[in-house]
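Worksheet: the structure to be examined is printed underneath.
A single protein chain has been omitted from the complex, and every remaining protein chain is retained in its original position.
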Amino acid sequence: MTKPPKGPPLSDAELQANAERIVAHMLTRDGFSKWLGVSVSNVKPAEATCTLTVRPEMLNGFGVCHGGVTFALADSAFAFASNTQGNVAMSIDNQISYPAPAREGDVLTATAREESGTDRLAFYRVDVKTQAGTLVAIFKGTVYKTRTPHLPEGT
Amino acid sequence: MTKPPKGPPLSDAELQANAERIVAHMLTRDGFSKWLGVSVSNVKPAEATCTLTVRPEMLNGFGVCHGGVTFALADSAFAFASNTQGNVAMSIDNQISYPAPAREGDVLTATAREESGTDRLAFYRVDVKTQAGTLVAIFKGTVYKTRTPHLPEGT
Amino acid sequence: MTKPPKGPPLSDAELQANAERIVAHMLTRDGFSKWLGVSVSNVKPAEATCTLTVRPEMLNGFGVCHGGVTFALADSAFAFASNTQGNVAMSIDNQISYPAPAREGDVLTATAREESGTDRLAFYRVDVKTQAGTLVAIFKGTVYKTRTPHLPEGT
Partner (left out) sequence: MTKPPKGPPLSDAELQANAERIVAHMLTRDGFSKWLGVSVSNVKPAEATCTLTVRPEMLNGFGVCHGGVTFALADSAFAFASNTQGNVAMSIDNQISYPAPAREGDVLTATAREESGTDRLAFYRVDVKTQAGTLVAIFKGTVYKTRTPHLPEGT
């Protein structure tokens, strides 16, 4: 991470570059997002969008998308968005509601954005929608911001 | 489902047999629980326990178990437990907190039990612990109880 | 309630008039909102705004606004908004996060709106802000929609 603790503030371009590098770094290690087939887009400081297609092995005992899959998609978008700003952010609490089921073949898009934050905490909102725009999950997430940088100096 | 709407109350043995049949029926269709390697035990009316082992493809960008996997295990235990009583129960709201991370190789056990219920709603609690007894997730779930039976008459 | 179960759909003006009558009816009985000094505005189908001023007897052991007061304001806005559509809606689950404290003398405004709904359930979001626009609470609420009308026929 090139951000010096007490140096001049980073430019918008540097903040954006750091956000993209951190998400790329996280993705290389994230086996579960890979299995889910998650693609990440729209990465900005405190924002990220994740997309997946519901496959047969993602269904539950009722033949609709397992809540754990929808949750994992929202949780991944939340993790990427909340870690874009330099230091490691750890998920503390999540709440999810399911207004409608998702089905096999649906393309689900999770859009995460920070709603409010302090020095040590941040509160995120994630909406999960189908390709038809149906809202299938409303997710709230809280992170604790550690002092540990994501990327080593000079990388 | 052999439960007649206005017949005599079922015996404990019949309630237990129905719970087991419903969970077995759900499991045959539950592709995601299969992929997770979930095994189900301790099925009783309004209770169920689920277990999985954390595999490399279940890790996240920090190299620990993805929150979506822990959530999915808790959610499966919740779904099995809340559907043991004859009619289809649909998950409405879930809340999860992560007191500690789970790691590759950990054997996670999720124990679901009903805390309170009304005619149309029920509130569940699920604890997820490692083989060492460390609490890695505290999950709360609410279901809406439909009037749709799980199993057809006479099956 | 003038809405006949199978009659012609109500006009927008009738829906608006019903929303206002239900909220007025609820307010006459709502002793706690009165004690809080809650005023209600912007009542529309599935929306309501509530405002209060933080008084000394609303502070907690840290000298800031008690979480129960902020919650109650959000919960009142949620209750009014979710009951505007004719039948009694009962609160099931609520989740609240506190991005910042509210202080004595602050004028807090809670804005509730429905995010999604089905035949029997609805999901609301309430933001609570100070007069300066600081977000002091993010509230999510779920209601179960009963079949019981708020107002008797012909009233």
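Per-chain numbering from 1; labels A, B and C assigned in written order.
Keep this in mind: contacts are C-beta pairs under 8 Å (C-beta built on N, C-alpha and C of every residue); 3 or more make two chains touch, one makes a residue touch a chain.
Every value quoted in this text rests on a predicted model; they were computed, and no experiment measured them.
Colleague: Among C:L15, C:A46 or C:I92, which one touches the chain that has been omitted from the display?
Modeller: Of the candidates C:L15, C:A46 or C:I92, C:I92 is in touch with the missing chain.
Colleague: Among C:P45, C:G67 or C:P149, which one is in touch with the chain left out?
Modeller: Per the contact definition at the top, the residue touching the missing chain is C:G67.
Colleague: Tell me which stretches of subunit B touch the chain missing from the display.
Modeller: Per the touch rule, subunit B residues meeting the hidden chain are 95, 97, 99-100, 115-118, 121, 123, 125, 135, 138, 140, 142.
Colleague: Tell me, which residues in subunit A touch the chain that this view leaves out?
Modeller: 92-93, 95, 120-121, 142, 144
Colleague: Spell out the interface residues on subunit C facing the chain that's missing from view.
Modeller: That gives, for subunit C, the contact residues 25-27, 29-36, 56-63, 66-69, 71-73, 75-76, 79-80, 83, 88, 91-98.
Quick note on the criterion: only the chains that are shown with their structure count from here on.
Colleague: How big is the gap, in whole Å, between where the Cα atoms of subunit A centre and where those of subunit B centre?
Modeller: Taking the mean C-alpha position of each chain, the two centres sit 26 Å apart.
Colleague: Any chance you could list the residues of subunit B touching two or more other chains?
Modeller: In subunit B, the residues touching two or more other chains are 92-93, 95.
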